[in-house]
Structure formats: structure tokens, C-alpha cells
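Down below is the structure, laid out as C-alpha cells.
Here the complex is missing a single protein chain, while all its other protein chains stay put.
Right, subunit A next:
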Amino acid sequence: MKPPTLMRVGVVAVAAVLFMLVLGWWQTRDGDRQAAGILPLPIDQMSFALTDQSGDTVQPKDWLGRPTMVFFGFTWCPDICPTTLSDISIWLEEIGPEADRMNTVLISVDPGRDTPEILGDYLSNFDPRIIGLTGPLPQIEQAVDGFRASFRKVPQDDGDYTMDHTAGVFLFDADGRFVSIIDYHEDYRYAVPKIRRALE
């Protein structure tokens, strides 16, 4: 009887240690992220004023009271931005009318080319619930900072330029608290439940 008990104790001890290690890693990871300013601010602590495709001014406080989904991009982007927009259109369609009570927002990181009219023209090809925001560069920078995101202008061989930018989709609940990020290329099976969690 003794050896199995000892073994059981051993197994439990190892499991407990592993659990603490994982928990510790998890907590420090989130702690480090918060300390390093990597987690987005709650929406009510963000501050910027941008213009949507209808020409209306949008500030973070306008989003409070509704769950919010935000991502960054630009319309001169050939690969990932149309892909993200089409992914989001598919998610919104899958969620259905419930997604009507959500703010779904694209913030352009390329205000030099993306005027409100150009954004509106481009977004008319995707789900009509997607709002496009642009504005003066300092306001865009302030918005990006609030999400702890980043972007950078990259010159190209033809004299043109492209933009590097944070590719994830940020989710906030109706009180403006950060819920989670949908990473680029995350499986739909995980994306839609994450959005539903923000909708709860």
C-alpha cells in the first residue's frame, strides 16, 4: 500500500508545482505586460478625436455603453487589411443582429492617404457596420498609444510607402474595459466566442 500512496503524493506534488509555475508565469506575464504598458488602456482613459467616414467627430467616450472592437489598418494595404476586413465582415455576419449594438472600428494609420471620403468608399465593400476613423497624425498617434499599439511608415522602392502596424483586433466590453485581442489569423472558432464574450 505504501508505494502507490507515495507515488500518488509525488504525482500530486509535481502537479501542484507545475500548476504554481504556470500560474506564476501567467500572472507575471500579464503583470509584466501591464507594467510595461502593453495592455490597452480602458476606453474611458483614452483621449483622441478622429473623424468617421460620414465626417462626424468620434471620441473614445462615444464608445462607452456599447462593446467595442477596434483594429488598425490602411486602405493602400494589399494583403492583410482586406483580409482582416473580410474576416471581420464574416464574424459580424455570423454574430448577426446582436453585433448591431457593437462599435466596430477601423482606425487608419495612414491619414496622409486615407481621408474620410476615401475610407468610406473603401469600406462600402465590407460590412456596413464597420466605422472608419482618420484624422490628424498626432491624434492617430494618441489613439494608437492608448491601445499600446504601434505603426511605422516604410518607404518602398517605387518612391511610395507602406505601413507596418499592429494587426490584432482589440475587444472591449460595454464599460470600456479591455477584454481580449483576436490575433491576426486566429481561428474563427476562437474569434467569434471572444467577440461574444465582449458582448455579454
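As a working rule, contacts are C-beta pairs under 8 Å (C-beta built on N, C-alpha and C of every residue); 3 or more make two chains touch, one makes a residue touch a chain; residues count from 1.
Keep in mind that, in the parts below, contacts and distances are computed from a predicted model.
Undergrad: Looking at what's absent rather than what's present, what does UniProt name the missing chain, "Bacterial ABC-transporter, permease protein", "Copper chaperone PCu(A)C", "ABC transmembrane type-1 domain-containing protein" or "(2Fe-2S)-binding protein"?
TA: UniProt lists the chain that is not shown as "Copper chaperone PCu(A)C".
Undergrad: Quick one: which of A:F48, A:W63 or A:Y122 touches the chain that's been left out?
TA: Touches the omitted chain: A:Y122.
Undergrad: Of the residues A:S47, A:T83 or A:T115, I need the one that contacts the missing chain.
TA: Counting the whole complex, the residue in contact with the absent chain is A:T83.
Undergrad: Tell me which stretches of subunit A touch the chain missing from the display.
TA: 75-76, 78-80, 82-83, 85-87, 89-90, 121-122, 125-126, 149-152, 154, 156-158, 160, 162, 164-168, 181, 183-185
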